[in-house]
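Okay, structure first, notes after.
Part of the complex only, each chain left as placed.
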Amino acid sequence: MDTWNFWVVGGDARQVTLARSLREDGHTVHTYALERSGDPPCPANDLSGIGEAQCVVLPLPAVKGGRLNTPLSELALTAEQVLGALSPGTLVCGGRMDETLMAQGRALGLRMADYYAREELAVANAVPTGEGTIQIAMEELPVTLHGAKALILGAGRLGKVLAQQLQGLGVKVTVAARKWSDLAWIETWGCESVRSDDLHGHLGEYDLICNTVPTLLLDRPALSELKGGCLVIDLASAPGGVDFAAAQELGVKVIWALALPGKAAPVTAGRIVRDTIYHILTEEGI
Amino acid sequence: MDTWNFWVVGGDARQVTLARSLREDGHTVHTYALERSGDPPCPANDLSGIGEAQCVVLPLPAVKGGRLNTPLSELALTAEQVLGALSPGTLVCGGRMDETLMAQGRALGLRMADYYAREELAVANAVPTGEGTIQIAMEELPVTLHGAKALILGAGRLGKVLAQQLQGLGVKVTVAARKWSDLAWIETWGCESVRSDDLHGHLGEYDLICNTVPTLLLDRPALSELKGGCLVIDLASAPGGVDFAAAQELGVKVIWALALPGKAAPVTAGRIVRDTIYHILTEEGI
Amino acid sequence: MDTWNFWVVGGDARQVTLARSLREDGHTVHTYALERSGDPPCPANDLSGIGEAQCVVLPLPAVKGGRLNTPLSELALTAEQVLGALSPGTLVCGGRMDETLMAQGRALGLRMADYYAREELAVANAVPTGEGTIQIAMEELPVTLHGAKALILGAGRLGKVLAQQLQGLGVKVTVAARKWSDLAWIETWGCESVRSDDLHGHLGEYDLICNTVPTLLLDRPALSELKGGCLVIDLASAPGGVDFAAAQELGVKVIWALALPGKAAPVTAGRIVRDTIYHILTEEGI
């Protein structure tokens, strides 16, 4: 592997981890706008020198409230300030960059890449998300996961990885999906499968329900079926998949768990971003 | 579930199994052109009565050498003879039906469905294919699979299922793929991953190599790297993924294993076709 | 299953869970000296009526500081008071009852059984202990367990179950043991094995070390080898298996985790005691 000149600018603990991880791999790394993290690796005093960077890493999300997202810094930077200081041809990797930002960068002759849009990052993030879910379940449930019955709603990336992790702990796992091919996949994993349309009437047997789809599957009638003590963990991004008001009225405990990779395993989350950046570098031929 | 009137016409042992399996589910079943199977369930003497069928199941492949594929029958039937005897609106399910046959059927007002083109059948078939592969490996290798090192080429349906099955037996599994997202998937399964482009130089460590992609990955230079006694199982459809001539010269044992579901587990293979037909019936609203 | 008359006397949350669980199975259950638990099932006002019990369940440990162990009660009871109120032939099940107490009971014509001495309880308790360990590891480590390297010291009941659980989450597990047959077992589980005598020089590669043997394996030299951030969880009963003073000086994080079943999964822990009591009842022919 070649070694490159990286600048890691703004963001939270994941950016610190990422910078450290890049240095361990032998790259030259500068950090900026991370000074409140206590221990930012190779902090730069200002943006002078960033013009020599081959790759600049912006946070996830890159921009927040019109400015660069810098929760660990006193500095108020705009994305334009950073982009404007770069040499044409520099690779800029950021998370959830909007079209305006992408266009600004391209107009400056920069190569813009959104690592959060990459499939391999989404796949890899399913592992820390699944483990974060299991940690919550272990903390909340008074029974062991071993021997418990769990229902996973959705057979996508997260449903797939979580099903495997729960099975690895001896959970009896059922997965709900719509498509026949997803139901066939679920059977190959050794789980029970159920069509999303056929859930009602069977929801009372589970100790744990994990939702991964941003559709209101756990509405009031569904929630009324759950047995006492059943824990619901909603992993779907807004608006989630649970009627939270009904759950509260019915006394169903629901935990809406978002952004688990950064919380449950920040070092792993940083490494996943790093690997994705390496893939982008390879593809860009840098 | 409703009960239907099925005719199962032509084909091999899988059709016999399928017919038996449909009867066990309570359907009315007639079989035709399966008389040499010894024990065809409810054999019909001729096609009279087939006009009342709600669903007719043709074999896989449906047509061979210009005639209906009837290896277990003395009868020489054309597909037209069967289709012509059906009532408009009848569902015809067959395997690998070509466009001409599909058009003929539609012109007669029939609903034509190719079960072999269904994703759920392909997914489900990966399980018997994987088991058939393991059976071959057990029969051929003088070492246990437990503790052996295996390389799977390809991370598609079969690569995925086979990786899981081999791991379940304690094999140390590496999977080769091209796409970053596939490599990320492989890591989530707990396997080692390797880029297809980086195989050379590492091929000498495996006891077993299973190829699932119809690309010539195991060419002469690759085969020369294998250690003595390494077994190669090629699961890719023609032209396969191995330079068979080179393998023979180099003394590498290669087994080209095709159509494993019907051979390794005919009853399961028949059930998979049955389930797929049920899905088609549901979607067609029959 | 027959139904019996149980009295559950003293103890903590596990006794409450146990009583509830016995009632769900249809038995007659009275509880005493559990009033501070808020919700003791069928609380008795005094010991009158206990003479009709067929089985009396004492806590774990049964006696503490010379009195019955009643942390959830204002009452100060001696074991003699309870035993003296029972009819001859009554089965008394308690945890860690000393020889004096056993002899007292037998002298009164009671059948005395220590459920904590039963092998099946020790085996079953390994599951909640293992899950409690995993929960701690997830809470403490900034990396995912998936892909992490863990070392388990000891291949007994807990080592065995924990190895399986960690592997189920994708951890790369090594287990250390002394006996050749244990090392052979470890290989059958698909883990790496290492002789306890050969640990030194290899300890620097682990992210997590779980000790299950009450022998000082993790002494100062061993602890000095660990890599930064390695987490040590000591599961061995007193005196543990870690030089805690040295660990503190060396900055190694050690968590000494005892009595995990009752903490991590009190309901499961209660059910395990219940099942063990059923076994005793069966064997006693009650």
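The chains carry the letters A, B and C, assigned in the order they are written, with residues numbered from 1 in each.
To be clear about the criterion, a contact is a pair of C-beta atoms (placed from the backbone, for glycine too) under 8 Å apart; a residue touches a chain by one contact, two chains touch by 3 or more.
Just so it is clear, the structure is predicted and the values come from calculations on it, not from any experiment.
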| item | value |
| --- | --- |
| Homomeric assembly size (copies in this file), of which only 3 appear in place | 4 |
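Please note the rule applied: only the chains that are shown with their structure count from here on.
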| item | value |
| --- | --- |
| Chain A-chain B separation of Cα centroids, rounded to whole Å | 37 |
| Computed distance of Cα centres, chain C from chain B, in Å | 50 |
| Chain A residues counted as touching two or more neighbouring chains | 127 |
| Sites on chain B touched by chain A in the complex | 118-121, 123-124, 126-127, 161, 164, 179-181, 183-185, 187-189, 279 |
| Chain C - residues contacting chain A, complex | 17, 127-128, 131-132, 134-135, 138-139, 141-147, 165, 167-170, 264-268 |
| Residues of chain B that touch chain C when the two form their complex | 146-147, 170, 187-188, 190 |
